[in-house]
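A single protein chain has been omitted; all remaining protein chains appear in their positions.
Moving on to chain A:
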Amino acid sequence: MNEDQVAEQFIVDLLQFLKSSKLYTDLFNAAQIEAFKPSLRVSELRKGVQSGLINGGWDRKLRNAIYHYLHTHPQQPTLPDPEHNKEPLLYIRKAQQTWEKKILKSLNSMCTELNIPLARRRAEREQKDMAARWTELGTDGPDLGQIRPVYAPKDFLEVVAGLQNTNYQNSVSNGGSFYNFWGIIQVPVKLKTINQLRVQYSEMSINQCQTGVDDLPDIPSELFDADRAKLGNKVLAANHAPVAREFSKKGCPDSMRGEMWCQMLGVEVDEVDILYYEQLKTCVLQHDLLVDNLLYKDVKLTATNDDHYFVFEDYLYQVLLPFSRDTVILKHFSHNCATPPKSYIRGKLGVEEFAVVYPPNGVIPFHGFAMYVAPLCYVYNDVVTLYHVFRQMYIQYFFRLHSVSSDPQGIVALSLLFEILLQTNEPELFFHLKNVGCQPLKIAFKWLMRAFSGFLASDQVLLLWDRVLSFDSLEILPVFAVAIFSFRKSNLMKVQTYNAAEAVLADVTTLQVVPLLQLALFSK
């Protein structure tokens, strides 16, 4: 297919997508209303309806819809083999499949050990009871003593560290002993250099005012804050996703963050979304899944013990439990290397007709999963909006942080980017740490996998995620990780053991994200 044909095909796909979306019906109805207006003459039907629609703001909605479609659908021609779309490299695909089998096995064995079914229908009374307690599921939860998380970041790190490109003559799996890279990751993925990152993140450079640095109380507001607020209001009124993105590259003021993120993610909660959430809630009430216990346990282990997030415990259940029943999430597996795990109806093991995806959304939670939702509770206090924003953030960004893939935004590439950047910027530090038996990635990995949630102060996580959304890239995470190591370099150079290094980096809650990022990217 040559370029023109690719473009044509893309337009055809786009139109098909738009025609089947709710926007089409709404637009059609609005056009009909315009057409009925008495001031319209038949000879000017087309122009009149068009200008009427533009006045009603429909052109913006259409533009937003197209923008979001462009963002979430790759423009390259789809390759013949769908597996290639998920992951082009064979050895990585194999690694992901092995990992998935391992997780599923662990889940199944927990099931048999504790004698809990993977899924079970709830009795009427239990359903009613749960419906009454829906907003306070945190109290009197199930007995979780025997439940363990399926895996934790350090387990996943082992998988990622074990990736070896079988094509390399010198790789360990072929009998060689030569490691191509200093760090843990041995996968040769193409990465951005520091200069490319500087260009990419140029809006954050030191000579530009940023939210998080230049709007602090001790700086007079005329310098930045007042104008920023005015501009922000204009941007919100324009309701156009790319504009919101540009604005947010310098950070969102706290009071505008909610709407900005909704605009960037394309989340507009309407009655259909509210109904959909209610439907998910009913699914939760009707069936009890083992995954629910895992989620409960995760919340109790992480958010409930966190100074910043314990208040929102009940909101987390109201988001996570429906999340695991949401089959819309299955769509993202077309470009995610992972495959949703399958389970079989009791007694029909191996019979494909009785295979179901388990959990319904295909995502098995790990230790710390609840922390993806926790910072969002500072921005949205309506559960339905909170749910939809989280879902969108998951299928656009967070899924990449826990699946094995060669995608430049995937956790493997991010980890490698962290290591290469640290080696380039702070070679003595990296060398020193490696010599004392502390590979820096071992400490930084959990930060990356959780996108720093739970490690930084609540407002700093939000400032960091502003940049993730606005630059549409997770690369800021490894850049920030490098910034932390740079910042604590003098203490780290003194450590002599892995534990001492961990202790130096154990508490990063006092760090300010934006100044550190500016230092790391632009000060050399």
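By definition in this document, a contact is a pair of C-beta atoms (placed from the backbone, for glycine too) under 8 Å apart; a residue touches a chain by one contact, two chains touch by 3 or more; residues count from 1.
One rule holds in what follows: contacts and distances are computed from a predicted model.
Within the choices "Thioredoxin, mitochondrial", "DNA polymerase delta small subunit isoform X1", "Polyglutamylase complex subunit TTLL1" or "GPI-anchor transamidase component GPAA1", the name that UniProt assigns to the complex's undisplayed chain is "Polyglutamylase complex subunit TTLL1".
If you put the hidden chain back, the residue from A:305, A:327, A:424 or A:497 that touches it is A:305. Within the whole complex, the absent chain has one touching residue among A:207, A:255, A:435 or A:490, and that is A:255. Residue in contact with the omitted chain (choice from A:378, A:418 or A:447): A:378.
Checked against the hidden chain, the listed residues A:34, A:87, A:288 or A:313 yield one contact partner: A:313. On the side of chain A, the interface with the absent chain consists of residues 135-136, 139, 217, 221, 225, 229, 253-255, 257-258, 304-308, 310-315, 377-381, 458-459, 462, using the contact rule stated above.
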